[in-house]
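Only one protein chain is missing; all other protein chains are in place.
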Amino acid sequence: MDDFEQAKDKILMGVERKSLLISEEEKKTTAYHEAGHALIAKLIPGLDPVHKVTIIPRGRALGITASLPDDDKHTHSKTYLEGELSMFLGGRIAEKLIFDEFTTGASNDLERATALARKMVCEWGMSEKMGPITYGQKEQEIFLGREISQHRDYSEQIAHEIDLEVNRIINEAERKTKDLLTTNIDKLHALSNALLEHELLDGEQIDMILRGEKIDTAAFTSPSNGNEKNGKDTTESTKKEEKDSQEPENDAKD
Amino acid sequence: MDDFEQAKDKILMGVERKSLLISEEEKKTTAYHEAGHALIAKLIPGLDPVHKVTIIPRGRALGITASLPDDDKHTHSKTYLEGELSMFLGGRIAEKLIFDEFTTGASNDLERATALARKMVCEWGMSEKMGPITYGQKEQEIFLGREISQHRDYSEQIAHEIDLEVNRIINEAERKTKDLLTTNIDKLHALSNALLEHELLDGEQIDMILRGEKIDTAAFTSPSNGNEKNGKDTTESTKKEEKDSQEPENDAKD
Amino acid sequence: MDDFEQAKDKILMGVERKSLLISEEEKKTTAYHEAGHALIAKLIPGLDPVHKVTIIPRGRALGITASLPDDDKHTHSKTYLEGELSMFLGGRIAEKLIFDEFTTGASNDLERATALARKMVCEWGMSEKMGPITYGQKEQEIFLGREISQHRDYSEQIAHEIDLEVNRIINEAERKTKDLLTTNIDKLHALSNALLEHELLDGEQIDMILRGEKIDTAAFTSPSNGNEKNGKDTTESTKKEEKDSQEPENDAKD
Amino acid sequence: MDDFEQAKDKILMGVERKSLLISEEEKKTTAYHEAGHALIAKLIPGLDPVHKVTIIPRGRALGITASLPDDDKHTHSKTYLEGELSMFLGGRIAEKLIFDEFTTGASNDLERATALARKMVCEWGMSEKMGPITYGQKEQEIFLGREISQHRDYSEQIAHEIDLEVNRIINEAERKTKDLLTTNIDKLHALSNALLEHELLDGEQIDMILRGEKIDTAAFTSPSNGNEKNGKDTTESTKKEEKDSQEPENDAKD
Amino acid sequence: MDDFEQAKDKILMGVERKSLLISEEEKKTTAYHEAGHALIAKLIPGLDPVHKVTIIPRGRALGITASLPDDDKHTHSKTYLEGELSMFLGGRIAEKLIFDEFTTGASNDLERATALARKMVCEWGMSEKMGPITYGQKEQEIFLGREISQHRDYSEQIAHEIDLEVNRIINEAERKTKDLLTTNIDKLHALSNALLEHELLDGEQIDMILRGEKIDTAAFTSPSNGNEKNGKDTTESTKKEEKDSQEPENDAKD
Partner (left out) sequence: MDDFEQAKDKILMGVERKSLLISEEEKKTTAYHEAGHALIAKLIPGLDPVHKVTIIPRGRALGITASLPDDDKHTHSKTYLEGELSMFLGGRIAEKLIFDEFTTGASNDLERATALARKMVCEWGMSEKMGPITYGQKEQEIFLGREISQHRDYSEQIAHEIDLEVNRIINEAERKTKDLLTTNIDKLHALSNALLEHELLDGEQIDMILRGEKIDTAAFTSPSNGNEKNGKDTTESTKKEEKDSQEPENDAKD
């Protein structure tokens, strides 16, 4: 990988923390988690292309799946957003499918999925049941000392109907994601194994693995080898699906 | 279009952003969205005349429908406000009719429609069911550090009845708008196609299209051609129905 | 009208804005609105005498009905307050009777009627059902940075019973006002027509119109003519029922 | 009345406002209102002795009933507090009995009665139903910028039970007060008439009127006459039941 | 009583206010109130030993029962806390038993009992029904201008269940206390009478009275007599059950 590519990854995904001690068990969990995100991104049409997926810790994340949003996309359809929800949930569902266990590492994924589903209902009118209405007045910048917050301007009963819609949307996304991963469990294993072996995969390599091909291992041995074939080098933004390194609060001393 | 006209449009509708990359698909969605706003404004009697409609991005908007409010109108009837609601919803409903899909681009329209419907119920006594009563005390300017907010001075049950009335009003406006656009779907196609071809239409050109006439393309080729026939040049205010360029939160880096 | 009278009106009712452009339709609506206020003030015994009624815009109002509160009245009976409610609602109900339409111009009337009805229930113990109890602790001046607000010290269920009482009181006032204006619709027409013709009427002229007499038009042609016969010239306060010039929020640019 | 007595009254009851114009009708209402307070104070054993009652406006009050609390009383029994409630309500009920009308003048009485009843339930455990429990944490002085308020630490259902107890306590006091005033309506008339004639009565004169005796009018003609026979001249505190001069908010100009 | 003993009492119980005028009736109520506290402290095993009980006003209290908490006790059992509740309620119940009347003087006792019962449920998991769960997050010191308060992090329904548990715990303590005082009413009379006679009793004297013995009156005549036999002189803390001198708010002037 050449210097430019490394610099770009540093900006896009944070600094590598190779010194961080990760147990073999946790590495495996992380690999399936990231493979879950990346596989969903590949399987659902219309989602942004996956740029890289890695299980080398960067910043506060144990693993990262980075995708490249289209620069010439300014609004998003309901279908696209439902795909996004699936990708957010893909990591956690992969863990559950393989290890039958939940971990604390998915909490950021859940937070983003919940926030997105809530916006679909409350800001973008994408719930048929709740109609083309916005719920809640957004914060308004006022001067120092005044409250800034989302003002709830609707009744308790509507609040509950919103909750039910948010739940329905996420549960549907979960069901669909689970079906997709179950059907493609071979690919999930393949991708996880490749991640455990190589630690970092780019979009083309992922495609090769999903097609059942052997990936060119030479690309990993020579950093100056230039394995970048993606034409969108000038992109300024990526989306990252991270596997958090989140320890429960009670670990804190005292 | 002469310099004066260009300057006026800059003030009324914001600076053009011709450099912004828009995909063909998004251009088409935007064209139907703006055509939906403009067509409703033409079809419902009593609404303010449409000044211009465009799919050239300006400011943060992908498209704009600008109408000219009557200067000598100081109060508004319930009928007029119901028409406004229809125009707010027109863009989104046009998208739904043509593409069977919702996008995030309508969120500002929904926000304004909701706020207007809520005012009809809570400030202007326009819901027969809720009666000639105002709900909520408006913010009062007090000095630094004190709360400024809409004070809810009514019970939870009344809050829910208000919600139901707001929903009813918007749902009725949606139904009416959908009927209007379905009945006039040929005009919607015609207007969208003209927008895709010419990118900017003025009120007179819209009228020509709706009458099935060919519009004078010369007006678009020569900027100094002066295609402005509207006598109300001195207007100081327009209303804009914009198609937002709104990306979901999860696109943000990190 | 002499200089002194003009100065007094300026203080009582705000500066005239004769330059403001008002459409004929809006002038007519305003005339019926103000005539509704003034007629109710005349028909219900015990209300404060009407000093002037006008459809010449002053300050932010399109029209004004100014009455003179008794200087030697320091408390108010329930009966008087119910009359006040009727007068607040008179403008809006006149509009509805004549044009079968509500406008945004009555929002200030509704706000005052609601606040008055709420005080009757919550501060003055005038609802038999809610009893001789005050509801809510009034704001207490404390120093900078501390909350100032009406503290709700009662339960949700009581909050709803208060709402129902407020609704009942206003609905009764509306019913009574509608009956009064319907029975006296000839007088409403007469008063509105006189307003449209003369733009400003004083208390005596209103009386003449209601008695079916011709009013002395000479008074309007010569400003120095001194048509003031009301002995209570030294009054310091008037109540104004205004027809607001209120445009819906969505008219604002951008 | 000698100078010392006048100075004391000024301190106890505020400065006289003899210049304030009061209509005969309002004077009569005030006389019955104050007579209602004073009569209840005399009829219920254990209440503090009435010092003076007057219908001469002082400060913001149209009339005042001043009683002298016992200096050597440091706690109060439930029976005493129930008597207080009756005295608070006495003014309003006298008005209702005589004129069949409520006025805004009793709002301060209602506020104090409500606050007292609420304390009986929430602070002093005097409601058998709510038990020996305090409800709500009282405000705690913390530094600038932090909220100071009564913290509600109980559930909505308990809040409603408290409301019902407060209502019950006040309704019982109202019923008892109404019975007392109805049974002693001759005394109410006598006291009101004496107030209308003399404008100010002291405790002894009230006793004479209630015994059906003629009061010594000489006391009123000569200010230096010293009609003060009450031995507790050194008292530092009185309680005043005032008839407020309270105008509804909507009287305010503009 | 020697100088050292007097100094200690001043620190433990506040400065005596012998000049404060107390009526005989109030003295008697106070005596029974304090005797109620002291008797319960003696009757329930495991409570802290009573150091002194007095009806001489100190600070803002009309009477004080001071007990000495064990220095080498760092946690408290549920049984101990239930005894505390009984002691808090003992004063008020004694008053009720003897005079069949509640006074405002017990409000501080009720406040402390309520706060203790609430902590048993919400912080110490001592309600079997509510389980080993804490309810509410305690205040966290944050910097100036930010809210400090008990954050309610549970639902309304749980709030009500907590209320019911707090009520149950206090009602059980009240029932038990009432039974104890009723069974030992002779001792309550004896203790109250001794208090009325001597005004101040120490732990040993209370024991003598409860055993039916005559107490050594010499101790009261000679201050330098040294009646202190309690070995725990070096204690730094006492608990005081006070009979408040609390006047209802409505006594305040104006």
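Each chain gets a letter, A, B, C, D and E, in the order it is written, and its residues are counted from 1.
Simple rule for what comes next: a contact is a pair of C-beta atoms (placed from the backbone, for glycine too) under 8 Å apart; a residue touches a chain by one contact, two chains touch by 3 or more.
The shown structure was predicted, so the numbers you read here are calculated from the model rather than taken from an experiment.
Student: Thinking of the whole complex, not just what is shown, which of A:P69, A:G83 or A:G105 touches the missing chain?
Tutor: A:G105
Student: Have a look at E:I22, E:L43, E:I56 or E:L81 and name the one touching the chain we're not showing.
Tutor: Reading the full complex, the residue touching the unseen chain is E:L81.
Student: From the listed residues A:M13, A:L43, A:I162 or A:I209, report the one that touches the chain absent from this view.
Tutor: Touching the chain that is not displayed is residue A:I162.
Student: Out of E:P45, E:G131 or E:G212, which residue would touch the omitted chain in the full complex?
Tutor: E:G131
Student: Name every residue on chain E in touch with the hidden partner chain.
Tutor: 12, 69-79, 81, 84, 88, 112, 115-116, 119, 123-126, 131-135, 142-147, 151, 153-158, 237-240
Student: Residue-wise, where is chain A in contact with the chain that is not depicted?
Tutor: Residues 21-23, 26, 29, 62, 89, 92, 99, 101-107, 110-111, 113-114, 117-118, 144-150, 156, 159-160, 162-163, 166-167, 170-171, 174, 243-254 of chain A touch the chain that is not shown.
Definition applied: only the chains that are shown with their structure count from here on.
Student: Between chain A and chain B, what is the gap in Å from one C-alpha centre to the other?
Tutor: Chain A and chain B have C-alpha centres separated by 35 Å.
Student: Please work out the Cα centroid separation of chain A and chain C, and write it as a whole number of Å.
Tutor: Computed value for the inter-centroid distance: 60 Å.
Student: Chain E: which residues touch two or more other chains?
Tutor: 145
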